[in-house]
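Only a single protein chain was left out; the remaining protein chains are all shown in position.
Take a look at chain A:
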């Protein structure tokens, strides 16, 4: 699964917007500065990933967990990020929980409506509900794992960016 070089940087438009949100109104950011920050952000992702991967390997796990990323932040001396990240993670978990309950409810509702005979076709809507660009491995696992399959290329990966 060879990545094209241009895949390895973050979209400049989004980076530009994030920068604007951080600095006061009316401050102009030179194009060169914006590109440098965007490149630095990609390198930050790589740096954080290799640090957190070390934590996962040390704990003899093959999957990088959120906790590994938080410990990596500390090691990289970005402790000030840990609290906001923990907060964001909590919100993300609740949102994921909410999504799962919504899907479960819908499944229950469609089975009830089927048994009661009308059976209007909202199954296909439910299919689009679960769109996600990660491959699920095993329903019972709490954490959906993104697997890196080196041999076959990522045919089923829907890139919705």
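Assume a residue touches a chain if its C-beta (ideal position, glycine included) is under 8 Å from a C-beta of that chain, and two chains touch if they have at least 3 such contacts; residues count from 1.
We take it that contacts and distances are computed from a predicted model.
Trainee: Can you pick, from "Protein kinase domain-containing protein", "Chromatin accessibility complex protein 1", "Inositol phosphorylceramide synthase Aur1" or "DNA-directed RNA polymerases I and III subunit RPAC1", the UniProt name of the chain not shown?
Mentor: "Chromatin accessibility complex protein 1"
Trainee: Out of A:43, A:59 or A:102, which is the one that touches the chain we can't see?
Mentor: The missing chain is touched by A:43.
Trainee: Could you please point out the chain A residues that touch the chain left off the display?
Mentor: That gives, for chain A, the contact residues 1, 3, 7-11, 14-15, 17-19, 21-23, 26-30, 32-33, 36-37, 39-50, 52-53, 57, 62-66, 68-70, 73, 76-78, 80-81, 84-85, 88-89, 92-93, 96, 133-134, 143-148, 157, 159-161.
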